[in-house]
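Every protein chain of the complex appears in place save one, which is left out.
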């Protein structure tokens, strides 16, 4: 499913990366999730945690670039966060997402408004937490998260990049949407469609 | 004078050479005759033969490529042919031209219809001889020669090149006017204007 | 986009196959995970040196594997950092018990992937030290950003550390030399044309027939500034000024200079650039005592060049002159 999404958005993400990066983000994500698909079909994971671990390891092994370790770490931490669980409550989902984001922040040391995927993931988490507090169900929570991620993604356009390749452009990075923030939004958007 | 002509025709000759050669004939001729001018202004030659020898040596030293040795040899032989002479009769002029062409043929081993400068110089000589026979004066002789050279130059267009760089193109050399034949025609045309 | 390739996704592996076939006496190539390793690795008691990065910069890094230079190189996909599993396998393959140095160019991806690899290796008791190269003066340095890119100095550091390791210096010493080289070296690059990532299929940026990019990296990223094309003298003037004033290099300094081609610039132009650089240095009393002129750290078929200066001393010069035998760099052997 995610694989299909990234395959469809390969050129889109790569073009975003051409503007302020090195024109490979879409290619990297597509390669990664194509491999995730293949590996998942091979291994039948005993539980969700194990499944997410496979996803993480495959991404780390096959995406490369900055996105590989970051998304890899995201899923690795999410996997640890749901260790042993056989089914997920809304709260678990949010906790996993929180753990994943914490991993991304630790690995990448980016802060809010550095013009990275964090600018999509961070508002998403906030929105999901709030929705959880309001007692929304999983689908609603994901929807809130995706909506916030989309807004966060759009907000990266005026930002001056401080992390990643785009930071080399200095002022010239302004006015372009961050590829990683975009792929993060796509991640959540897809999750909505799946859990929907 | 000739220098001015080749300076003006630098791009023209070079474009002809781009089609079937290596895009430098105009540059070479321009460089050569610019140097000829400079050298002539430095040396005041005792007689025509010495003057032509300077022209020859300068061309050999500064034109390079195929045209350098060929035009150099042309003027060298012409110089020998008028050794000692202080003024030139029509017959001398034709004899010098004949000697020059003989040198080109010996050096380059090209035959008629090989699509080279010979295809301009050879008919030119024939026409000049005839004019001389008819008792024409120097100016008429040169005019006849130039006219024949121009025709010979145009006739190189349908030819398949057998000598020089253009021969590497095989069939693809057909349909293009030979740069060297063109520079030879310009040589005569200028002579007309001078002796006119 | 016109390239001498088959399928874009096969470019890296098919090119590696060509290297393996051409240089079997020097190197071995391992596939999945991809890495190039010295034929005689591991060398007991010698510090292993591993580098890596995206492909498309050839001869760096794979062409720099061999006696007196790298023990292994990890090629990623084009312009994409390699992954921790490659680095882990390469590190194990060259570990001769004296520890392994990771020479890492400062790009977020490279740094994070090498970090993960180092964690994995250290977890298995391998002594790994990493030095991050960041010599590109085109990027404003700052604590709050990704910082400067690692470019030309990487090649010089790999040669100099390789020589030190060959002399059986210990890991700390070899890493110290790497840090010294990084601290005393500066680079800057420019481009006349863009390059095209094979899988992307078209040039990364568009540029006019009378424009150039100053301050580019090595991945087809746009540079810091787009400006009208200037003469080589003016271009070298701008670049060398930025480099020299940054360290700063001073009158009386001896330097190793590299005039590097981006991949699509002919050697006749690179020698002209070196001539201009030499004139600038002479004017400032800076003495070029050694030089590399050619394509060493490239950006696919991009036309352009980069200039690197390394302030040197007798110890570094001895290491520079020590024998090296790799596919791309060879002397004294």
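So that you can tell them apart, the chains are marked A, B and C in the order they are listed, and the count of residues begins at 1 in each.
We take it that a contact is a pair of C-beta atoms (placed from the backbone, for glycine too) under 8 Å apart; a residue touches a chain by one contact, two chains touch by 3 or more.
Not measured: the values here are computed from a predicted model.
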Contact set of the excluded chain (shown chains only): B, C
Residue among C:30, C:167, C:254 or C:291 touching the omitted chain: C:291
Chain not shown: contacting residue from B:31, B:53 or B:129: B:31
Contacting the left-out chain in the complete assembly, out of B:68, B:100, B:123 or B:179: B:68
Residues of subunit C (touch criterion as defined above) contacting the omitted chain: 1-7, 11-12, 14-19, 21-22, 55-56, 58-59, 63, 192-193, 209-210, 212, 229, 231-233, 235, 263-276, 278, 288, 291, 293, 295, 298, 300-301, 303-305, 330-333
Touching residues (missing chain, whole complex) on subunit B: 14, 18, 20-24, 27-28, 31, 60-70, 107-108, 162-165, 167-170, 172
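Quick note on the criterion: only the chains that are shown with their structure count from here on.
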Graph class of chain-chain contacts, one of line, ring, star, complete, other: other
Where subunit A and subunit C are represented by their mean Cα positions, the distance between them in whole Å: 31
Touching two or more other chains - residues of subunit B: none
Set of subunit C residues in contact with two or more other chains: none
